[in-house]
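Please read the structure below before turning to the comments.
One protein chain omitted, others in place.
Take a look at chain A:
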Amino acid sequence: MSVRVLNPNAEVLNKSAALHMTINAAKGLQDVLKSNLGPKGTIKMLVGGSGDIKLTKDGNTLLKEMQIQNPTAIMIARTAVAQDDISGDGTTSTVIFIGELMKQSERCIDEGMHPRVLVDGFEIAKRATLQFLENFKTPVVMGDEADKEILKMVARTTLRTKLYEGLADQLTDIVVNSVLCIRKPEEAIDLFMVEIMHMRHNFDVDTRLVEGLVLDHGSRHPDMKRRAENCHILTCNVSLEYEKSEINAGFFYSNAEQREAMVTAERRSVDERVKKIIELKKKVCGDNDNFVIINQKGIDPPSLDLLAREGIVALRRAKRRNMERLVLACGGEAVNSVDDLTPESLGWAGLVYEHVLGEEKYTFVEQVRNPNSCTILIKGPNDHTIAQIKDAVRDGLRSVKNTIEDECVVLGAGAFEVAARQHLINEVKKTVQGRAQLGVEAFANALLVVPKTLAENAGLDTQDVIISLTSEHDKGNVVGLNLQDGEPIDPQLAGIFDNYSVKRQLINAGPVIASQLLLVDEVIRAGRNMRKPTA
């Protein structure tokens, strides 16, 4: 470089150096995430800047927390995060699939192949695999009555890769039931209608599904009931506190009586609103009934006092999203003004009670009639357990939702990958002309990374496993890997199913990003060192 074209501090990587950097980065990232895959994967411990602990097996969480700097690794990580956004699962698979594609390409390139040819092969192979997936998937009918068994199997497959077995199996039922609970015919499933609440209490296996709602605050008055049965529930968004006027106003008075009058006048409008609610309470409540107000706005102490004297339980400053869920769970409607209160706008719950844990208060609204919203109450002895379960539950919910929407599933335990590979090698490769064949082959071999890694994490011999799996497939049996003993099993019998959309997204996104990376022949970073950011 006799003539400097660039900023003297800029760093340039070109030709094979650039390619190797990207390949190395992809392989490095693969190495990190590899041990996460599958039910036998291990846990990573992430320690934050302030010493807080996070334990995770979820690729997505890991990528988010790791703060990767390498440009290639960032690109791959973004694809993986996109995978999570779209399908809620399969981040680890995406990363290791891309890594493996790069690894296979490296071999070919070292032998003198041009990346462009490989990329062409990838494209052909990708299309063929997607077509194969369409034939390979197992359709499930999701009519009005969803097939619970299939949903459970899918949820279990997902959850077991995130948590240990016993807990995963328990969460399976919770996750499936909660999705079925909020499912409405003819409408897309809105997973936000499942509230996820956590309590630091008892053990992780005490996690349960509450058909109703759990709010993370309690009533603010010492004399209100802690437990009420047969409750009419008023969901409202009405301010029950004195609000100062926007303009700068002041009172003028010249004796104490006048001031007293001002004090009462100030409160009158608020008191009137409270009285209207009390009237409604008196109208609807018999001797055994109770009345609960859940307000999105505030309720000030004097109003609370008035309500408490009438035996009304009042909760203030509820979250907006909970107002929506409350209406779905208890019925009735959310009112925005107390002027048009009718008994019809009230919801109903069999039991409302408060649970106190140290400083925190929780209010349970349970025994509702037709819940269209529910709460998954996560319990665990410490924050990292809770965070782990929370991530898993979210993925579990997504997998159930995906299944209902896809109306089909794919056989898991590596069965699909092995079958797709056989298809590519035996059928597709022959139809391709010229050197692109090698690209197809590289793609096919890269698919095997999933069963390989599963075996590796379970402490099995990778080669043995692959050979026994492929030979079974050659015989025409679709089999997956049994992680307990390393023998082939029928995933259908074992109940191991993956999401169709996850696999589709994986096959779509992986090769695209790999191709892009392969076609990079120059990396320029202006001004800063690529490895050591200038301190």
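In this text, a residue touches a chain if its C-beta (ideal position, glycine included) is under 8 Å from a C-beta of that chain, and two chains touch if they have at least 3 such contacts; residues count from 1.
Please note the rule applied: contacts and distances are computed from a predicted model.
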item	value
Hidden chain of the complex, named as in its UniProt record, picked from "ATP synthase mitochondrial F1 complex assembly factor 2", "Peroxisomal acyl-coenzyme A oxidase 1", "Nuclear cap-binding protein subunit 2" or "CCT-theta"	"CCT-theta"
Residue of A:I68, A:I312 or A:V352 touching the missing chain in the full complex	A:I68
Of A:P139, A:P301 or A:P343, the residue in touch with the unshown chain	A:P301
Residue numbers in chain A that touch the chain omitted from display	11-13, 17, 20-21, 24-25, 27-29, 31-32, 35, 40, 42-51, 53, 55, 62, 65-70, 73, 164, 166, 200-204, 222-223, 242, 244-245, 249-257, 259-260, 262-263, 266, 301-302, 305, 357-358, 381-385, 459, 531-533, 535
